[in-house]
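Note that one protein chain is taken out, while the other chains of the complex remain in position.
Here the chain labels run A and B in written order, and each chain numbers its own residues starting at 1.
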Amino acid sequence: MRRGRSGVPVPLLIPASLGVAFLVLPLVGLLVRTPWSELGPQLAAPGVGEALRLSLICATSATLISLVLGVPLAWVLARSAGRGRSVLRALVTVPLVLPPVVGGVALFLVLGRRGLIGHWLFETTGITIPFTTAAVVLAETFVAMPFLVISVEGALRAADARFEDVAATLGADRWTTFRRVTLPLVSPGVAAGAVLCWARALGEFGATITFAGNFPGTTQTMPLAVYLALQRDPEAAIVLSLVLLVVSLATLLLLRDRWLGRAAA
Amino acid sequence: MKRPRLMVLGLTVLLFLAACGGGNSATGAGGSSGSSGGKLSGTLTVFAASSLTEVFGTLGDTLKADNPGLKITFNFAGSPALATQLTQGAPADVFASANETQMKVVTDAGLQAGAPGIFAGNVLEIAVPKDNPGHVTGLADFAKPELTLAVCAPDVPCGAAAKKVFAAAGIQAKPDTEEEDVKAALTKVELGEVDAALVYATDVRAAGAGVTGIPFPEAGQAVTRYPICRLTAAPNPRAAQAFVDLVRSDAGQRALEAAGFRAPGS
Partner (left out) sequence: MSLAATVQVRRGTLEVDVDLEVADREVLAVLGPNGAGKSSLLRVVAGLLQPDGGRVEVGDQVWDDVAAGVHLPPHRRALGMVFQDALLFPHLSVAENVAFGLRTRGAPRAEARRAAGDWLARVGLEGLGDHRSAELSGGQAQRAALARALIGNPRLLLLDEPLSALDARTRLTVRAELRRHLAEFPGSTVLVTHDPVDALALADRVVVVEDGHVVQAGTPTEIGRAPRTDYVARLVGLSLLPGTGSGRSVRLDAGGEVAVAEEASGPVFAAVRPESVALYLSRPDGSPRNVWPARLVGATPHGATVRCELAGEVPLVADVTAAAFAELGLVPGSEVWATVKASEVAVYAR
C-alpha cells in the first residue's frame, strides 16, 4: 500500500523536508568540493587502504563484542525492576554523554599500563593495551555499545512477554527461552542496534586517538586519517571522508536488504 | 574538530591541578604599552595559537591594567583552525600563529595589516613522566623499540619538526603513536602511558610538575617560529597595535622566555 505525498500533513512535511535538507546538504557540500581529478591518486596513496581495512575490522569487532556483552545487558535492564535498574541504566549510558576524549582518558585510567587493571596486567604478563589494535577495538566498543544496549532494551520492552510464559509452560528454562524465543522476537531491534553500534564505531575518533593513539597500520583508522589529513591537505581529507562515507553507506544498504529485510519478513 | 584538543587541555588541568599553580608569574608590569594618545577602550580580539594561552593571558592582563576601559577576547586554538576561521571571515584584530605556514595562509588571503613579525621561537624537548620509567636520556632513545614512545603526526607542525630533528641526528625513530597534536602527546606522558614524547619546550613548562623536560642539542635544527600581525579587518586597530607592541617589548619577551620560548633571533 502506497500513500501519496498529499497524504502527509503540511505541519509534518515542512519540518521533515528541512530535516532532510539539514542532514543531506553537508554531504552535498562534501561532494561539490571533492577534487574528482585527484580521486585516483589520493585513493592510491599508501595508507588509505590500510586505514580503511583497519576501520572495518575494528568496527566489526567492536560490534561483535557489543553484541556478546550488550544483548545480555539489555535483557537484564529490560527484565529487572526497581531502583537498581535506573541506576544501572544511567551508568550504562554514561559513554553516550561523555565526550569521547574523556572516555579515552578514562580507559587509560583502567586499562593503561598504570591503570587499575592495566598495571596488574602489565606487571604479571608484560602486556600493555594502549597503542595496539586491541585498544582501538576497546575504545570503539566503549563508545558504541550503549547504542546497541539502548535499542535492544527498547525492543525487549516492546516485545510481548507472554511469549516467554508460553515457552516456560512448554518446558523451556529461562536460557532456552531467551535463545529460542526472546532473541528471535527482538532480532529486528538487535539488528538495528548493531547497525547503529557499527556506524558509531566506524566514525569513532576521540576515544580512539586518545586511548589507542595514531599509528598507520596499527591504530590509524579512517577518522584519524581524515583528521590528520585535514591538518595538511584539506582536499585529501575530503577524499578520505568520501571513501568512508561510500563504504559505510554501501555496507548498511547491503545489510539492510539481507539482514533487516529478513528479520522483518 | 577543536573540541578534542580543548578537552584534553581541560582534563589535563583537572588531573594536574596542583601542578599548574606554579607556572609563569615572572612577567612584571611592562609599563605603558607604548601607544601614543589616551587610554585604549573597546574590545580587542586576539586569535592566538594554543601554546600561547598562558603568556598571552598574562600579557592581556597587563594591557587591561593600564587601560581599564579595554576588554580583551582571546580565541586560543590550533593555528590551522584559526587560519581557517580568519579566511572564512572571523572578525579579529590580531593573529599570532605557531608557525609561518599558517601565517602564510592568512597573508595569502591578504588579511594582514603590515608584514608579520617573528616574536618568538619554540624548540622540541623530550617530555618524560616525572619518574622517567624508561630511563630516557636523549634523542637516541627514540630508536628503542622496547620503549613506548609518542611523537606528533607528520601532518602537524610538531611532527614535521620531529621528522627534521630525527633526520639531523640520523635516528630511525620507532614511535608507537603519532599524536594529532602536542597536547595529546603530552597527556599521555602525564598519564604515564608513554615513556617519552617529543613535544615543544613550552608545553613541558606548562605541564608543570608531572612532566620532566630533557633538552637535546639537535632541537636547534628545527626551530618553530611564531609570527604575529594585525589584521586589516581589525575593529580596534589602536588596541591591536598596542598588543603587538607589548608582545614584542622587553616585558613581553621576558614573559615568553619564562614560559619556555626562545628569543626570535636564536
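Note that in this section a contact is a pair of C-beta atoms (placed from the backbone, for glycine too) under 8 Å apart; a residue touches a chain by one contact, two chains touch by 3 or more.
Owing to the predicted nature of the structure, the values given are computational and were not obtained by experimental measurement.
A.B. asks: Considering the complete complex, which visible chains touch the unshown chain?
C.D. replies: So, spelled out: the chain left out of view touches A.
A.B. asks: Would you indicate which residue among A:C58, A:A167, A:A194 or A:I238 is in contact with the undisplayed chain?
C.D. replies: Selected residue, touching the omitted chain: A:A167.
A.B. asks: Using the definition of touch stated at the top, determine which of A:T34, A:T60, A:T93 or A:T176 touches the missing chain.
C.D. replies: A:T176
A.B. asks: Take the complete complex as the reference. Which residues in subunit A touch the chain that isn't displayed?
C.D. replies: Touching the missing chain: residues 160, 162-163, 165-173, 176-177, 180-181, 184-185, 187.
Note that in this section only the chains that are shown with their structure count from here on.
A.B. asks: So how far apart, in whole Å, are subunit A and subunit B when each is placed at the average of its C-alpha atoms?
C.D. replies: Using C-alpha averages as centres, the distance is 36 Å.
A.B. asks: Would you pull the subunit B residues touching subunit A in the complex into a rising list?
C.D. replies: Touch list, subunit B to subunit A: 1, 3-4, 7-8, 11, 78, 80, 148, 150, 153, 155-156, 175-180, 184, 187-188, 191-194.
A.B. asks: What residues on subunit A touch subunit B, complex-wise?
C.D. replies: Against subunit B, subunit A makes touches at 99-102, 105, 108-109, 112-114, 128, 130-131, 205-206, 209-210, 212-216, 219-220, 224, 227-232.
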